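Complex shown without one protein chain; remaining protein chains in place.
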Amino acid sequence: MDTTIEQCLEQVRQTVPLIHNITNYVTVNDCANILLACGGSPIMADDEEEAAQITAVCGGLNINIGTLNKRTIASMFLAGRKANELGHPAVLDPVGAGASDLRTDTARRLLEEIRFAVVRGNISEMKTLAAGAGTTKGVDADVADRVTEENLDQAVAFAKEFASRYNTVAAISGALDIVADGERAYVIRNGHPVMAQITGSGCMLTAMTAAYVTANREHPLEAAAAAFCVMGISGERAYERMRRENGGNASFRTYLIDEVYKMDGQVLMREAKYEVR
Amino acid sequence: MDTTIEQCLEQVRQTVPLIHNITNYVTVNDCANILLACGGSPIMADDEEEAAQITAVCGGLNINIGTLNKRTIASMFLAGRKANELGHPAVLDPVGAGASDLRTDTARRLLEEIRFAVVRGNISEMKTLAAGAGTTKGVDADVADRVTEENLDQAVAFAKEFASRYNTVAAISGALDIVADGERAYVIRNGHPVMAQITGSGCMLTAMTAAYVTANREHPLEAAAAAFCVMGISGERAYERMRRENGGNASFRTYLIDEVYKMDGQVLMREAKYEVR
Partner (left out) sequence: MDTTIEQCLEQVRQTVPLIHNITNYVTVNDCANILLACGGSPIMADDEEEAAQITAVCGGLNINIGTLNKRTIASMFLAGRKANELGHPAVLDPVGAGASDLRTDTARRLLEEIRFAVVRGNISEMKTLAAGAGTTKGVDADVADRVTEENLDQAVAFAKEFASRYNTVAAISGALDIVADGERAYVIRNGHPVMAQITGSGCMLTAMTAAYVTANREHPLEAAAAAFCVMGISGERAYERMRRENGGNASFRTYLIDEVYKMDGQVLMREAKYEVR
């Protein structure tokens, strides 16, 4: 390992990566604020007439297919191709892949035509994408939808295979997170269940991952793992504050972004709980 | 009465209703977070290519016409028809009906073509819809725009007539709330004026109502009344917290969702102020 998750964080803070986001209108404000919180800078632009040009002035690209439509899908492809052409890291969040044909098909086409540095989804979304590849080595149907200590070996194997097949980092969030390239997998045990009781935990994590891989282009695996640790630790700390102040999920959302804003290398190194397999 | 508002709340918590929302981009994040806060689960999707399919995988549908456009209007009809076909409860929020022909006409057409379990609006929006029905029994022009103790009888009669005519529950929010079917009306005296000083109080209430009627399909009247009581009590408690912490309307928004998150049956039964007429 030639970088640490702490170094990945410092790189984001020092280089202030500018990220082009084509993302859903539900959590877009949270994505912008968490990009600022982690040390990056956001631009949102989804019209075909400016998508590629905005990609070009940024350092990285975040494509999130929630609330997609024909117009924005076209922009996703234009931006993705431009990012690939310029060698900018691109990150995909296949929100809701499996819930509608439009989402499943769009996510698969994106994955076929665009090279992504990281694909960040939950296990069901990732399995949907893998199943659609139509290869005989398709997703293991025995990988249960939830990653647990019991099926962790299978899930790690699935993540590595996904990463290999698509030449990407497979970043699967859940109670246990798995961030893998074809060779190595980080298994991360940070986070708190209340993260699932706000909208946007996943979208924010993907946006932050885009900032991390853009600031650490030579180390996409470590960068994505670092972003996951930052998010998980922030979730734990935000939950403590929510509990202390007798708040609810809306307070938690605010605190979560706050904790990302306040995160530093020392807290990250002390509280990150991960192993490499 | 064969259910209570407390039982309605418990049903939402136990069944976690999945709600398809086609809603405006102003308050969409708040709607998603309040659905999670109350115990439901949100999906937002507004493209014609996936609208009906997303409706089908959900348990209920929330149509809100704020920031509507041609593309999303088409999706509203596709989703509404699918919900009717499958027997899923659908809820309508006619935001701004009366402010533009596009909104008035769209809300009226929706009300004519789709059967809604509940229509949730303010008194002006509801009167606009009723006036457009073109019947000789049209809205009583004497119903003043604000519901007060003085004109309450007329407003209750209007709500019951609206409910009868459209085979729905008329849920009218204001300083005094009225939730009525053709026979009975809940008059609810919870809430706080500061709720009108944030954007989205109405949209959030409609979204939560969708979760309540989806989890309590046999009791749309009680379910909608329960959602109104939860919102009103949460507004009162959020105001107390805002005052105590010397906050403003943005803090109030956070606290409002927090209080919905923390609400339980005991608080609801103790603090709900309603009568049935």
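So that you can tell them apart, the chains are marked A and B in the order they are listed, and the count of residues begins at 1 in each.
In this text, contacts are C-beta pairs under 8 Å (C-beta built on N, C-alpha and C of every residue); 3 or more make two chains touch, one makes a residue touch a chain.
Everything numeric here is computed off the predicted structure, so don't read it as measured data.
Colleague: For the full complex, which residue in A:45, A:194 or A:231 touches the chain that was left out?
Modeller: Only one of A:45, A:194 or A:231 touches the chain omitted from view, namely A:45.
Colleague: Looking at B:17, B:59, B:200 or B:220, which makes contact with the chain not pictured?
Modeller: B:200
Colleague: Tell me which residue among B:68, B:90, B:155 or B:256 touches the hidden chain in the full complex.
Modeller: B:68
Colleague: Just checking the interface: what residues of chain B touch the absent partner chain?
Modeller: Spelled out for chain B, the touching residues are 24-27, 29-30, 66-70, 96, 99-103, 197-200, 246-251, 253-254.
Colleague: Footprint of the hidden chain on chain A, which residues?
Modeller: 25, 28-29, 32-33, 36-37, 42-47, 49-50, 53-54, 57, 71, 253-262
Rule of thumb we're sticking to: only the chains that are shown with their structure count from here on.
Colleague: For chain A versus chain B, what separation do you get between their C-alpha means, in angstrom?
Modeller: 34
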